[in-house]
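Shown here: the complex without one of its protein chains, the others still in place.
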């Protein structure tokens, strides 16, 4: 029973209406472009998307947004896609804005079995208005609950056939954290190699976190996103 | 102003009476044996030691214990050193026993600016008796505060001259986490190399966490601990 | 009980426990009898995790022993193909986050609801807990691999634990040299007798109530 899937839709078969989906990437960098494209071609709705941003206008997650498949977005920087604001104004999407560090840390907490944690980030600001405040050793913190998801779609550089992952430069970003925080983790990679080809010290995401592996068909290059 | 120190006592000059010190290692594996030896030769008292265990009887931190330099021990497994129990019975040492995962996670929290967090580990047990319980999404958790220290003494495999660190197999254990959670971090290594010799992808502890580097003089081998 | 020496009994328990493991799965082995289980796993999709920082534990030849490559019991181990190393926080994040499929543990006591005690003895100093509590809350399935009785012949499977419990979570299965129990709805169900063992012997050596179909 191999983790490797050649059909993107087969890999995405686990995604259901109403699911919460984590989507890796910082803008297009390290985003699972092939799997996002797959989602845009899948008949699914009412998704909650946890991702730093919701793509750009008409690109990546922006397509999914315009297809009205996204019920709610949880992220730190929606400004990169003006359509998000328009949808929000019209009441067509719920948004939860989190500081970028809180977004990352809450997913790490979710992956590590932590129910929630106290951070100084956001204390005294609008983003903390409805959040519990607590003083610990004389310092004010706010409570942030863990974030988890049904499915994470992420991007890595290489996977071995067991599912061990290594990443490429700043295309790492949220991907390793999301790999820990979802029930099912689907990764797209530049290359699938044999287990002996990744050294035990360089593996960032151990295979126990990874359920399905696909080869990237859409790749970010200097010329933009191209078909691989 | 190099981070590299050739004199162990110079590297340990920052350690003061009453300090809280994190000490890496899982038993002797990955323990900073040279720096621990240095502590046993330093005139210092009332230390709080955060370490998985307090060495073995008359070995490593066990020497420091027998020198009565340790006021309090925070760890997960003191059983490896029967002297700890004797001292505790006589009221000569305070102990705080934490589940191993809580020990590691609390230090990570300390290093990451988190004030405290909720874990399921320990709920309903003796170790949770004085701890705040909270239900999150119908699941019981207990509150654990972050752990930080004045100084961490840790063990790595290689350091570059900037202070970037890589570790060796299971000699990693608590060391990378402790590197993040103390005001001053002193590391002992097998080898000091030039920055270009460690690849950006293999570095586990970036140099901003490391203050002083010494070469290991006491090394764990198949024959036990030997002078290097 | 058959006339078996201590070591043979331990191996018998370990061998039976190994049969519960079919890959793909990730398994954490505790100290003692659970560690022996590794010798009886012949499925290369059963991946062994050790909480001191390695996924992909395998056995090691005497000549390849590396003092810095050990399991949670500080015994030398080897590194399987596809193995990876990580720090203690990440290792326990795997455990506590529910990413380990099976934990195989030893215990001091287990009660008839499947709740265990394996970290402290009253009257003695409470000196070590290690990763026991983390594994209990985190592993998807917990199997006990344990001798049925103490040295003095008293049952380790009790109506109620007299030692401090490790977690409020019930284990899933108990494997001893006499029998195999499943814990179903917080009660013990005898599902198998070990070769040559009678149910009367199990009843005689088990303080806890259990259901035998």
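Read from first to last, the chains carry the letters A, B and C; within each, the first residue is number 1.
In the analysis below, contacts are C-beta pairs under 8 Å (C-beta built on N, C-alpha and C of every residue); 3 or more make two chains touch, one makes a residue touch a chain.
For clarity, every value in this text was computed on a predicted model and none was experimentally measured.
Note that the undisplayed chain, when the full complex is considered, contacts A, B. The missing chain, though absent from the display, is touched by one residue of A:6, A:79 or A:130; that residue is A:79. Within the whole complex, the absent chain has one touching residue among A:48, A:148 or A:175, and that is A:175.
Counting over the whole complex, chain B has residues 1, 108, 110-114, 160, 162, 164, 180-181, 195-196, 198, 200-201, 203, 206-209 touching the chain that is not drawn.
Although one chain is not drawn, its touching partners on chain A can still be listed: residues 26-30, 52-53, 76-80, 84-85, 88-89, 95, 97-105, 107-108, 119-127, 167-177, 204, 220-222.
Here is the rule we use: only the chains that are shown with their structure count from here on.
Between the Cα centres of chain B and chain C there is a gap of 28 Å. Per-chain CA centroids place chain A at a distance of 33 Å from chain B.
Listed for chain B are residues 105, 119-121, 167, 169, each touching two or more other chains. Shared interface positions of chain C, defined as residues touching 2 or more other chains, are 79, 85-86, 92-93, 95-96, 137-138.
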